[in-house]
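Complex shown without one protein chain; remaining protein chains in place.
And then chain A:
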Amino acid sequence: MYLLTIYIQVPPRNHQTSPRFSTSFPHSPQALNTRTGHATTHAASPRVSYLRLLLLSRVLQPPQPLLLRSVRFLTRSLSSGPAFKFSTAQTKAHKQENEMSFATDSPVHSSSSDDFAALIDAELGVGSSGSSSDEHDNEEEEIDGDNDDNDHEENEDDGEDELTDHRNKRCKIEKLEDQELQGSTSQGLIEEKLEVSLKKDICTHPGSFGQMCILCGQRVDDESGVTFGYIHKGLRLGNDEIVRLRSTDMKNLLHHKKLYLVLDLDHTLLNSTLLNHLTSEEEYLKAQSDSLQDVSKGSLFMLDFMHMMTKLRPFVRTFLKEASEMFEMYIYTMGDRPYALEMAKLLDPKQEYFSGRVISRDDGTQKHQKGLDVVLGQESAVVILDDTENAWTKHKDNLILMERYHFFASSCHQFGFNCKSLSQLKNDESEPDGALASVLKVLRQVHHIFFDELDSDLASRDVRQVLKIVRKDVLKDCKIIFSRVFPTKFQAENHLLWKMAEQLGATCSTETDSSVTHVVSTDAGTEKSRWAVKENKFLVHPRWIEAANFLWQKQPEEKFPVSQTKNQ
């Protein structure tokens, strides 16, 4: 990167000219500003400065396109552009006389430009003290030649310097386009290519929007990176950019004492059914549904235009409100996009929780899988709430598995339950100690441990470790043996329940001894079950472990009795 310093200063006695000059000027210093740091103004006249620029551009090899452009600009502002009438007049005069002095017959700003011309005259005299006037003339001719070429090139350049060129072209859009399409001179094309290759060296194309680089505006056609269709159509980010965004966002978020929370919709926060799947026993719901005018109060909605009925899980509003204070929340659903947006509207009518962070199956990168790659959050800080473990094969450690919420009968059937649904029983999950309430407690605990209890550096903490710690606490100090739970010849250690129990902090064993606290059995008649009753140990159904797994809490053992099976 070249740090380029341009010296331009209009002395105070030329007050009338200086504003005019500065208003026309932003074009080049701006362009310079973006890449070359600061353009400082100092001394000499514009003419001297463009000569200096030219000299600089010769010193710096290879020539920088920006530099060229600013030379061009200055050249034009002195010699060609009709907007700079006074200087044009001066330059013409200067050409005629072929000397280092300006004529004083400027038609526009006679008095001020006279002063200006005189000043330039004087300044040039100083500036050229080391070189002969012939040299200057040669240089100027060269620049004029360059300038002509540049004009060609810029026409093709999709309006690179559109604003200045428009003066000349007015509204000849047709002409402009023809030139764009065909390309006029080979030299122009070469120069353009040169510029493109130089720019490519500089720009890493961190991402694209509508197939244009978000940094330099060039067309990019590569398909690398991840699309973020849920944020805006046509947005795609490269992997490096995602990493960068995640780490900056992480700092910001940790500063606000927040983590990320990815929420599933169906069976986790709500339950939906198609209207024509409603059973006759559920018809009464149609009359009970809440108005869509003010969705913030209701929980049962009939969405006629989608042919759907949706029931929000009890406690969900409180849950979202409280969770939003600890987490930046995403919705991630396997439903399609219109459905996801509609549900987001029901859950978050004021758009205060999710604000565009709604991901549907159309936005994922893998079919039938959910992935954190489209979530702009570091994996070590994401907690996922979902009812389907299989959807998150890569991110099981981040997952808090939810007990499925089946309100409608069709949803029960879908998962093969033949029992009556909550809607048929005219019942619902309990608000104060339903699944969402218990999971909110877990989230609070996770948040508390992450921010207040861990000793390590904030950035190196991992919420997955915290989740493990919290989970290990659930069945702490329990020693479990299983009886008639696993099929014979099945490696007990590999069974789901065994693993689950160990994750929950229990120790599992195959042998009875005095340290055992719980016997998990499907049958009260087995030897181990009878031993448990005799030794006054807890005898519980396998569901006891599952319930603890879902509710993140040791459940009262009495609630899970083991019955005697008939054939015993």
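Definition applied: a residue touches a chain if its C-beta (ideal position, glycine included) is under 8 Å from a C-beta of that chain, and two chains touch if they have at least 3 such contacts; residues count from 1.
The criterion applied here is as follows: contacts and distances are computed from a predicted model.
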| Looking at UniProt, which of "Protein AF-9 homolog", "BUB1 mitotic checkpoint serine/threonine kinase B", "GST C-terminal domain-containing protein" or "DNA-directed RNA polymerase subunit" names the chain we cannot see? | "DNA-directed RNA polymerase subunit"
| task | Can you work out which residue in A:Ser224, A:Gln351 or A:Ser563 touches the chain that's missing from view? | result | A:Gln351
| said: From the list A:Asn252, A:Gln288, A:Thr393 or A:Thr510, pick the residue that touches the absent chain. | reply: A:Asn252
| remark: For chain A, residues touching the missing partner are 26, 29-30, 33-34, 157-163, 166, 171, 173-174, 177, 206-207, 209-219, 228, 231-232, 234-235, 237, 245, 248-249, 252-253, 256, 328, 350-353, 355-356, 376
